[in-house]
Structure formats: structure tokens, C-alpha cells
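All protein chains of the complex are present and in place, except for one that has been dropped.
Chain nomenclature is as follows: A, B and C, assigned in order of appearance, with residue numbering initiated at 1 for each chain independently.
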């Protein structure tokens, strides 16, 4: 394996936030990534990490970063990093990530800012690592053209949950035609301080700003292909060969971690697959990330529960450290074809873990150079 | 008005349970119903109500029932009651309610046992009071034929929430063709002790036994009509003139009271109504129960929220004492036509309040005699 | 009664906050107070109330204030108000309340700013209305001396809960010598947005900044007397005639409304009263506010529960609209003398209701003039 023995220095932007803390917890035990630099706002810069952060993880702060000095998010502090992870606020992620790319750094971002960029792949690592093929064009068309810098984003947490089983189903049964999704999303999805407790104890908020649009749009980019025009330029086809209509309804619920989603799908193919065929296809689905050996990719991309009342967020969100997706209750839908329940850990595969697998993949494939 | 000044004695079966307690709280302030007899299991019978009940309401036990002796659920203890409300467990409701009907009592039941009976109307009082027309046949075909006894049921709590707006939409825009529903149901819907706290704190259970089938079946009976065969016999048509396909996914969430439901509908009529037309139709919808003066029927059958993040169970479940239904987020659905969020108080309009309005209606229409 | 028929115009400062909203809900149904003016920050000023507020109460916004324009918190907008209630943030309450007093307005404040002022009475209306005797001196010593303006504060919500039963016990059995209190405080006590949900779902925070000091200090001022020095000046004696040692431990718990407190006390008198004597003394305790007819004062100042597992916040916080205090589990303490559990509604008697009863008392006693 390419990485044998080799270590890669990585940086974390937004290191004090909810996603940033998860990055740090995960990277502290990583086989080949080594945390080298931490970035956050001016409020935090200059302080040792333990003073800057309001640590909310259940494991203690990894000793390697406790006293590491937090930097401002400027490329000069991250020049030695082969990989830069970003858990930045969308308010600032746009400019900062751009400046890092310009400094020839490889940026793996959780922010939404570049997800709709026509040259930035939106990669859920259990689904569409093939979209890395867009990177050369992203570098070439950049002003000025870049040698090593690029931005890769991963999807919104609620998109991730649904796109994994949909990808599995399309691989097995061909295009999906329509899909209705109702989410029940954890409070950690809103960061910290995030959702006021007065809004969510003994309550549900049937609305999350911008969330439904994200699911409806991002899913098309991720499940779609890349086409090459007559001018040689590649574009994301947004699943237009076989239009896919998606309708999402998003709810915030009093759960700490783990987004639960009720999904109904209609296949283009008639007759549609049976629930049993769907179960088998989901269980059999494997990701290229796992196959090529990304250490954080889960063995079970989709774990299919047979019990009638699973998956449940509290019991299932930490299965495989939250790196896979759990599906249960696969059954017929009287309106579309098949319905089921998905659970995805919004902070793990829905955020930090996706970025890390994406970076592992880029390392293993030689897309990230490494200034070793 | 028929009832002016007249008081009607009523009995409550299952008086110590979650629904039974709500009956008692509501009836204690009723303009013309007077609690006369309370029934529960042998464990409770013979005790004063205050000793028999594990009172869980936020108002104190009404003084009129504190010392009332709980009876076994035998018709002889309820002979003076013009109306008998039942909040019995499904385990025992079948036999007990039958024995009460046989004793010429008018039974208004929350239990599921007779909902699928071909002669028992399943009445959501804000929707299908017209189904009272089945009562004469129910009495006539009973062995032996009855003069006054009958059973009326109301719907399952999650059915009630969805059937009210669907009825409003069908009245305004003609038949609905298909409907996908995802519920987020309160723990009080499972009675007491009901849902163990270890199952629901920081969690969601994406399954409620039998619930999806209830919504999918009951809705058809309620929204359907009554047809008369060549033999003169009436039957419920189960909405077969225009088949209606319903698909429900039911979830238990950590909310005490108030079921929230995300609903997508497709109309038969093309083009479908716009979101604004839907909003207006919902807002304009009135029930016959309110029109003829049932005191517990809500002025706003459907309250339509304009705010983007409403209805919410904690804030909206007590509006109009929980007797109406709240709808919000009416908008286009990319797969079906229109989607929206419904909130219904499962213990009020979803249970006790429905029975009470049904009985008020029966009194006002002279269907219940009253042994005054 | 002095107020018969007469209406008093009142203003509410901080009208958009958690306490402010409760003021408005309560005042909308008040027999003699009429909401005349609303004040909040510049963010809110100039908007109709319904646009300025993020209404979080379970009842709808009272129609009388929906369209009322929110003002900046300047005295000129409140000149016609006989009474001004303040639910202002402590950050700004100091200056604003002072400017209102200077404008000869009667201010009833929930903020902590003037609670330790040697001329401002800290009045829990179920306990120490006698401290109104400090008002003439407050006016006289003000620079410049005032004719009508004054400030009265009520206590911190957790102080209120404990001081009512302590007052009852001191009235019956003489001085208390020491008292250990552990609180379990509702999230609404921190205002809105207040406690982040990530901090409190499935959790307890065993610390509330400044809260323990407030209980330990305020209780002494409230339960203490007023003494007159040789110079004729009155001072609060801080319970020094018989020193009272109080030790408080404060916790935030995932409860929406209602502070629960476990209290152990030791009496000076030996032998101490028995649990049964304590129960009787608590039950018998009446407030002068109730006796002279304050309409918001509760009939049961202290409601004593006999059940072993009460009071509970969800079930008991709305008893008497939250205007009284509930006590339960009165029993022997093996270390001090007697221990018990108190429940007080932090937003009602712990905040808005106290201010309102204080103002009712001032009106009935002629302390507030009324510009009628």
C-alpha cells in the first residue's frame, strides 16, 4: 500500500467547532494522518487548544493537541500540511478555503459554500469517489491554474444518509425515478450553541432553514454522472439522463446525534424489485473507498436491520464508529414502490468521517501529493 | 337548542387510564354532560376514584369525582347513563362494549375493536358525522335487534390528524389519489406506563405496532361514503369510487403530547390546486359538528400557520384545548402535488375530545335518547 | 376595595423576553392592570409586538398587544403608566430602571441589579411585603429626592422557591439556624436562547453562574427585618439577630419550567418541630398579599403534598397558575432537623407573577399613586 509507514501532516480549520472537535477526536487515532496545525477565529488564535475550545466530546481531548497553539486560518500556518480539513462556518468558509486552494493546498470541506461550484466535486466517499476525475479540470481552469491545490466538499449530513442507500439501489436496479424523504434530525447537526433547549425539549421543529433544498439538489449532483462536452469540458450531469424527482421534509427532533430518515422510492424499472431484493442489494453494496483500503471506510457500507424497530439513533449511531449507514424496515410502499428507514451519524459519516475518507482516498490514489 | 338546560348523565369506562383521565378532566367542565359512573378493572373497582387512579394530568382531579366509587365495567352500574364513553384497553373493550350495547346503552369508544365492524361507524367528528346514518341498520341487524343501544368509534389518534386536512382538501378540490404520511408521535399515545424512558430519551423508535395499517385503512373508511346495495343494506364504500392509495411510516419521538405528521398528497384533478388555494381551503373548512353547535367542536377546524416553523407540538397542542388540527408549511411537493405538516393533539381531538363531540352531536341530533 | 372599577395603565420593559412574555400573558387577563406600553431593545423598537417577539408561550399572543408598537426603553414612552414592570436583561436593567425611577415611575423589576441596593426592598410578595416600609426612605435619599418614583425588586427564581417555606417555618417555629439547599432548575430560568440543547439533553449541568451566591444572600435580606439606627435611617438587618447559614448547590436539568429544590433545615429551637408540625405550619401559612385581596396572590401560599413522589415540575408547576409554592416529602433529616422538596414555577411566582402581586399590593396600599 502506498501509505505504508508514511505519515501525512494535516491541518484542521474550524478546529474548535462541533465538526472540528470530531475531526480531532478521529484524527488523533489515525494510522497515517498526523495533526499538525489547528485553525479557528481570532477569538481563539494564539491560545493553546485546550483554552480555546469548549470541548464537548465524550472522550478527553487527545493529548497531542491539548497544548497545540490555535492559528488564524491563514495558509502560511498550514504550508506543511498535505491535507487541510475544514469544519468552518459557512459565513467564512468561502474566502478562507479559496485562499487555501490558491496556496496549493488540498482542502476537504464540510461547508456548503462550494458544493454547487461546477468544478468542485461533492463527494460522499461511500458513493461517488469517481467524481475525483473533476480535479484536474478544477486546477486547470482556476485563475491562476493550480498544480496541487483543490477543494473537495462532502455532502450535507441529511443528504449523506439518503444518498448511500439510493446509490446502492441504483447500482442494483437502475435509475430511481422519484423519492420522498422525511427527516428527523439530531440537534448536533446545528452546531454549538445551535438549537436552544427551549425550542426542542418535549418538542419538534418541523423546519430547518435551507435543508430541504440541499437534499433535493445535492442528491442529484452526487448520484449523477460527469459528462464531457464537445469542447472537452466536463460537467456534472445532475442525473438528467433519467430525471430524478426528490421531495424532502426536514424536522429537528430532541436527539443528540444521528439523523433518522423515512424514505420512499419509485424505480424506473417495472416491475420494481421486491423488498427482499432491496434488502440484499443494500447489504451487498460496497464502496470503492473500502475496497481500495481507506482505513476509515466501513466494512458494512449499509447495515440492514431485520428487527422491526431498528435502526434507532441512540442504539445504532456508533456502529462502525458511525462510518456506515444503517437501514431498516424495508417494505412495500403503497404509493411509490419501496420504503425504508435510514440512520446516519450526522457528525461522523455525515461530516468529519466523510472528509477523512475522502482524504484517505485521495492519498491512496495519489491525488494528494504530500509534502512529506 | 335541544339541550337547553337539560343535563345528561354519562359514564366513563377505563376511567383510570390516560384517555379516561382526559375524559374526566374534559367532562368535569362540560355544559350538559354530568359524570355519573366510572368503570375500570377489578383492581380499581370498589375504590374511590382518587385511590384507584394514578392521576397524571396537570390540573387537579375534579372534586366531583374524587370520592366517586369506581365500578366494574358491567352495564348494570351504568343503566342511568345516556352516554357511555370508553377508554378501555383493546384487550377487554370488545366484550365489554358489546355487553353495554346489548344493554341498550350508547357507547362512544376509543378502542380499535369495532373500527372495522361493517355496521359500526368510525367517526372523526370534524369530518364524517354523516356516517351516523349507519346507526339504524346497526341496531336492526343486531341479534337481538336493539332500540337504543349502539356503538360509535372514533379513529386512531394518528389517523385523526391526517384525515381532517384530507377531508378539507377533498371537499374543495375533489378526490385525492395518493398520500404519503410520516408521523412523529408523542409518547402519551401509548398510554401509561407505555413507552419505557430508556427507549425514547435521546432517541426515536421508527416503528409503532399496527399503526401504519390503521392509518392506511381507517382513512379510507372515514373519507369514503356509504352506499346502499340492491338488498337495501348499507355498506361503507372505503373510498373505492376513486381509489385512494395511502402509505404511512410511523415513528415514536420524545414528545409528551401532540402528533406531528408530514403529509404529501396527489390530487386526481389536473392541474392540482396551488399551495395558496390549499391554504385557503384548509382555513375555510368547517365541520357540521361546529355548525350545529356542539360545544366542544373547535371554531377553527384547521388552523393554518403562516410562520415557516410551525406547528410545533409543545407550542400548538393546546390551541383550542386541542380540539382542532393545526397545519403549516403548505408548499409544493416535487413528487406528488402538495406537502404540509399537521399537528393534532393525540389525547384531545385524537381521543377523548372526538368521543365527546361525537356524543354531543348524537344528543343534538336526537340519536341519543337520554333517560333524563 | 380601592381598585373597584379603576384601571391602571402598565408598561412592560423587556417585553419580548422570556419573563416579558409571561408578563404579557398574565396582564392580558388582569382585573385592573391594562397594558399600555411595551419596551425592548433597539432591535425591536418601532415594530408591532407580533413582529418583534419570538413568542414561545403556549397560549396565542393576546390580541390587545399583537399590533402594539414596541418602544425603546425610555421613560417618555411610559409617562402614563402607573406601574412599569421590568423583565430586562441585567446588562441594561441598571441604567434603564434608574432612568425610569428618576422620571417618577414605579418600577417592579426582575433583574438582579438593585437587589443588593441598601434602599431597594427585595420583596417576595408571599413573604415580606412589610419591606415596603423602605420606600419613603428610598425616595427621600434619592438625588434628587423623588415624589413617586421607586424601584422594587423581586427575588431570583430559585431564592423564591426556598424563601416561602422558610418564612412559613420561621413564623411558626422561630428562627432557622442553617439550611442546605440543592436545586434542580428549569431551562427557562436562563431566558431565550439560553441553555443550548447540546448541553442539557440527556444531561445535567451542576453549575449556574452566580446562582448559589444569590440564594445565600437574598434569602437573608428577605427573611431578615428592617432596623432603624440612631440616625433614624432604616437598614435591612440581613437576619443577623439570629445568624442564618445557608449553603446552596445549583444544577440545571432538562425540565422546561419549574425549579425543584431539596431543602434541609435546622431550627434554633430545641427540640425542633416534628414533620407533622412542619406540614401543618406550611399548609396554614398565609400571605398578607392574599389577605388584603391581591387578585394574583394564591389561595394556597404553600400547597403540601401527601403523596410520596410529589411535587413534580411537569404535574405541579401550573397549579394556581404557578402563583404558589408546592412542598412535599416533609420528613426528618438525620443531619439537620427536617428536610423536604419544594417546587416553584420560576417564570410565574419566580418572576412575573411576583412582580405583578407586588404591584397589586402597592396599588391596594396606595403606595403607587396611579395617574388614572
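Criterion: a contact is a pair of C-beta atoms (placed from the backbone, for glycine too) under 8 Å apart; a residue touches a chain by one contact, two chains touch by 3 or more.
These figures come from a predicted structure and were not determined experimentally.
Visitor: So one chain is hidden, and I want to know which residue out of B:194, B:225, B:275 or B:295 touches that hidden chain in the complete assembly.
Guide: Answering carefully, the residue with contact to the hidden chain is B:194.
Visitor: Of the listed residues C:11, C:311 or C:324, which contacts the missing chain in the full complex?
Guide: From the options C:11, C:311 or C:324, the contact with the absent chain belongs to C:311.
Visitor: What does the interface between subunit B and the hidden chain look like in terms of residue numbers?
Guide: Spelled out for subunit B, the touching residues are 18, 56, 187-188, 192-202, 254-256.
Visitor: List every residue of subunit A that touches the chain not included in the displayed model.
Guide: Its contact residues with the unshown chain are 56-60, 201-202, 256, 314-315, 317-319.
Visitor: Can you list where subunit C touches the absent chain?
Guide: Touching the chain left out of view, subunit C contributes residues 178-180, 182, 184, 201-207, 209, 216, 245-247, 249, 251, 253-256, 260, 262, 264, 308-315, 328-329, 333-336, 339, 341.
Note that in this section only the chains that are shown with their structure count from here on.
Visitor: For the homomeric pair subunit B and subunit C, should the interface be classed as same or different, according to whether the shared residue numbers exceed half of all numbers used?
Guide: Shared-number fraction above one half, so same.
Visitor: Using mean CA coordinates as chain centres, what's the subunit A-subunit B distance in Å?
Guide: 44
Visitor: How many Å are there between the centre of subunit B and the centre of subunit C, using C-alpha atoms for each centre?
Guide: Inter-chain centre distance comes to 42 Å.
Visitor: Please list all residues of subunit A that touch 2 or more other chains.
Guide: Only 201-202, 254-256 qualify.
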